[in-house]
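Take a look at chain A:
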Amino acid sequence: MDDLTQVGFKLAGILVAFTVVMTMVAYTVLAERRVLGFIQGRLGPNRVGPGGFLQPLADLLKFIFKEDIVPDKSTRFVYFLAPVIATTAALMTIVVYPFGPEIHLPIINKTIPLVVTRFDVALLYVLGVTSVGVYGIALAGWSSNNKYSLMGGLRSSAQMISYELALGLGLIGVILQSGTLDLYSIVEQQAGHLGVTGWNLIWAQPLGFLIYLIAAIAETNRVPFDLPEAETELVAGFHTEYSAMKFALFFLAEYANMFTVSMLATTLFLGGWNGPFVHQLPWLGVFYFLGKVILFLFLYIWLRGTLPRFRFDQLMNFGWKFLVPLAIINIFLTATLQWSGALDYVSKFLKTSVGWGG
Partner candidate 1 sequence: MGALLETKFTTETRRTQRHKTVLALLFILFAGMAIGCAISMVAQRNPLYGAISLIGVFISLACLYVTLAAPFIAAVQVIVYAGAIMVLVVFVIMLLNVEEEEWPTRMRSLVPIAVLLAAVLFAEAAFIIYFVQASPATPTRNISDVGLTSSIGAGLFTTYLLPFEITSILLLMAVVGAMTLARTGGLLPPRAVVVPGHQVLAKDVLDPRAVNDSEPIHARSTAEVEKILGIEGAPHVTDEDL
Partner candidate 2 sequence: MTPQLSWYLALSAVLFTIGVVGVLSKRNVISMFMCIELMLNAVNLTFVAFSSFFRDVSGQLFVFIVMTVAAAEAAVGLGIIIAIFRNRESLDVDDASTLRL
């Protein structure tokens, strides 16, 4: 394919992925309010548009027209930079997620896989970009010149870097099994019989999935790990002094992070776009993928409505003294089972295409 056509396709892909993600993030906010209302026995917002589905638009208009208050003694440059870093880091990861298998575009008569780009260290890229996202929070807390913000920012960053370790270690099990860091290949290898039995969650990494899920919830600062930004504890944590559009960017960054983490869980553990009859009708892959992501988002919201939150020292204890050793045990178990050939035996029944180790 000609170079310029390739570049054009990539740009179009970025645009489409960005639009899809932003729309889903906006409606996740609405869904959270409705589902939380349902759990708590009340209705969520249902006035704006039928069933409240124009509420994100109303929120957007509100954020645009709100007055932008900048605290007097804050460090200007860093204060403006922090939400930019947080949002950029949250959105940069969507270029590596495979949304669907190879589809045939009718008009242009080309067959392209539904992923913006494939390269062979995609998983490390995702980990790296989420590591850089910590700066948005730390710098926001510091530059607001407010002791609650600073406390919230530092606590939140400490929590994020602690659970990043558990997150990375939990993913090593999947990498050992698949033998590649390329997310598209990992999804391709999870195509079992009927597109369902090959999922990594079922036969390969149940413990890894649990570790990843807990670490991901802590990484995105959601309940039960949301002490640094809980309203009852630290006013609003690191984004206390932010108003209007900058607060909207932080809000967006948090939900985009949630979305990103759900997409990674779907790709690695739930088989990505795999499902029944996906090879006959490739467009079904997109629906399967988005359906699984919505399942994870619903899980997040459900946890928010159900669980109390951890105290900060309990949180750090849990991360360092329980989750990291558990992840290391998972690596040992996976490596031993794979080296002894036990996993090959299981995979013969469950998978159609085998990876490097399975």
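Throughout what follows, contacts are C-beta pairs under 8 Å (C-beta built on N, C-alpha and C of every residue); 3 or more make two chains touch, one makes a residue touch a chain; residues count from 1.
These made the cut because all candidates are chains of the complex that A comes from, given by their letters.
What you are looking at is a predicted structure, and each value in this text was computed from that prediction instead of being measured.
Undergrad: Just give the number of the candidate touching chain A here, out of 1 or 2, all from the same complex.
TA: 1
Undergrad: Applying the document's contact rule, which stretches of chain A touch candidate 1 when the two form their complex?
TA: Within the complex, chain A touches candidate 1 at residues 3, 75, 77-78, 81, 119-121, 124-125, 127-129, 131-132, 134-135, 138-139, 142, 150, 154, 157-158, 161, 164, 181.
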